[in-house]
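Heads up: the structure comes next, in structure tokens.
Complex shown without one protein chain; remaining protein chains in place.
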Amino acid sequence: MPIRTEPVTINIGPQHPSTHGVLRLRVTFDGEVIVDVEPIFGYLHRGSEKLAEERNYVQVLTLTDRLDYVASMTNNQAYCLAVEKLMGVEVPERAQYLRVMTAELQRMASHLVAAGFLLQDLGALATPLMYCFRFREKILDLFEMLCGARITVSYMRPGGVFADAPEDFWPALDRLMGEAPELLGELEQLLMENEIVLVRTKNVGVLPLDTAIAYSISGPVLRASGLPWDWRKADPYDVYDRMQFDIPIGDRGDNYDRFRVRIEEVKQSMRIVSQCIEQMPPGPIRTELPFVLRPPAGAEAYGRVEAPKGELGFYMVSDGSIAPYRCKIRSPSLINLTVLKELLVGWKLADMIVTLGSIDINMGEVDR
Amino acid sequence: MTRAFQGEELARFIQRRFPDAELEWDGDSLWIEPQRVREVARFLKEEPQLEFNFLNAVSAVDYIEYFEVLYHLTSFEHNHSAVVKTRVYGRENPSVPSVVEVWPGADFQEREVWDLMGVAFEGHPNLKRIMLWEGFPGHPLRRDFEDVIEY
Partner (left out) sequence: MVPFLQDNVIYRGVYCWLGGNEGNAQWCGGDGLLPGGYEWVAYFVAGLTIMLILVNGALLGAAVFVWAERRLLARFQARRGPNRWGPWGILQPIADLVKLLIKEDIIPTAADRIAFTLVPIIMLMSLLLSLAVLPFARNTYLANLNIGVLYIVAVSSMTTIAIFMAGWASANKFAMFGAMRGVTMLISYEIPLILSLVGVVLIAGSMSLVSVVEAQYLPFILVQPLGALVFMLGISAELNRTPFDILEAESEIVAGYHTEYSGIKFALIQAAEMAGVLAASGFLATLFLGGWSGPFLSTQLGALWFLMKLSFFVFLFIWIRATFPRLRIDQIMAFAWKFLLPLAMINFLATAVQVYFFGFYHGDVPGEITRNEQWVMAAINVPLAVASIVAFGHFAREGIRVPAVRLESIVPIPRVAEVD
């Protein structure tokens, strides 16, 4: 007698320990195996793009902090680049260096969060997460010294940065750069060759390169699939063209590669930060701009950065008033999620969580 | 450095393939007719000298008399980029052919444009609201949207 089995549909989220925010996945299972996935979002939709149309150009900056709240420095940077393109403003050199330095510190922090939560999703009870957060905490302390905030920094402004680094910032940064290799080394020692991490992540959630490109995947996920494409190299902004760094790539595009690429990028970011410290020129930190910005009517600009999650772009249109006419946000997290169904169907429930963790989404950015 | 294609340059490529296309260009942007979007998109992706294999973003701007839908494109092979735009007139049910077949990455972006701006995409496999719930009145990113919900 054949046993009649039925697929089971489960709502993973919006309240679930490992959906990284209020993401809801309607998943159909055949036993443990996934046969269908449908991501449903909008639970954190705040209408940032609409809000931006009602605020002046500096006020919009605070909205960008709240997009990817794990990496607000790079959000600021993308927005400022777009506005500067719109206005045709040059940024002083010191400000550019400060921007690159803080952005790389932020990238380290964001990748550490991603790596920590990936291992949390693998079931490692908080230990790797705490190791990552211990490191990230020190970076956030530096941000606090710079601008008084840890998460929603609003440090960069159109035309430069908000303030120069205080006197005691530099020794603190040197101290961090001194202990960073050790902190990262401990984490690597704990995890990179752990047999369970290897069997759980290698060859799981494989994303072939052509699929990745077709689905507009960007950032570490794209690089893990094997394409050395990084906007910092391909289209250098600020002073990235003066920095020496490598682009780590993976060879299979599986979860382990995505995890490893992030860890390697943390090391590259450390290199960039130390170069910034060496080359940091004296000078002004901000171009003098009017209090209320009025870009020329009809101007439009697309400013993008290589954010920790991928390509973050701001498409701005001005109508000559003090508020943007249109502020479109190209958020890497949302677009990286497009490939989710391709990635997940056929794998098991446990793999789904890990794959989702390895894409590293942030719901603040997905829903905006 | 990523080379930004000038609209005129790109227009010459397209005119060679589609001689009857109505094109307009200004600086680095190029306007095409809305009904031609999908075939031009396929051409841009497949033409060996262009090879725009990466769709950065699909955006839409409401200019009151028309909607402008933009495609930011990048080629990883040649490291160049382009902006292709199209104008859709009419506020009732503007619609543009979907490019999901050409770049599957347009899926959620087109849904988002439909949800927030109200520009429909013909041929999209799953065109429904993405951020807001089904039955939400209107499309909030339009300039004439008024909040109808009473709190």
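Per-chain residue numbering starts at 1, and chain names A and B are given in the order in which the chains are listed.
Keep this in mind: contacts are C-beta pairs under 8 Å (C-beta built on N, C-alpha and C of every residue); 3 or more make two chains touch, one makes a residue touch a chain.
This is a predicted model, so every value here is computed, not measured.
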**OP:** Identify the visible chains that the left-out chain touches across the whole complex.
**Re:** A
Original post:
With respect to the chain omitted from the figure, which of A:126, A:192 or A:297 is a touching residue?
Top reply: A:126
**OP:** Would you mind spotting which of A:134, A:150 or A:233 touches the chain that isn't drawn?
**Re:** A:134
Original post:
Where does chain A touch the missing chain, residue by residue?
Top reply: 6-10, 16-18, 28, 30, 32-36, 119-127, 129-131, 134, 190, 194-200, 202-204, 206, 345-351, 353
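In this section, only the chains that are shown with their structure count from here on.
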Original post:
So, what's the distance in Å between the C-alpha centres of chain B and chain A?
Top reply: 25
**OP:** Under the touch definition given earlier, write down the residues of chain B that touch chain A in their complex.
**Re:** 1-2, 29, 53-57, 59-62, 70, 72, 76, 79, 81, 83, 103-109, 112, 116, 129-133, 140-141
Original post:
Tell me, which parts of chain A touch chain B in their complex?
Top reply: 41-42, 45, 47, 49-50, 213-217, 227, 229, 234-236, 300, 302, 304, 311, 313, 315, 317, 325-326, 328, 330, 334-335, 337-339, 367-368
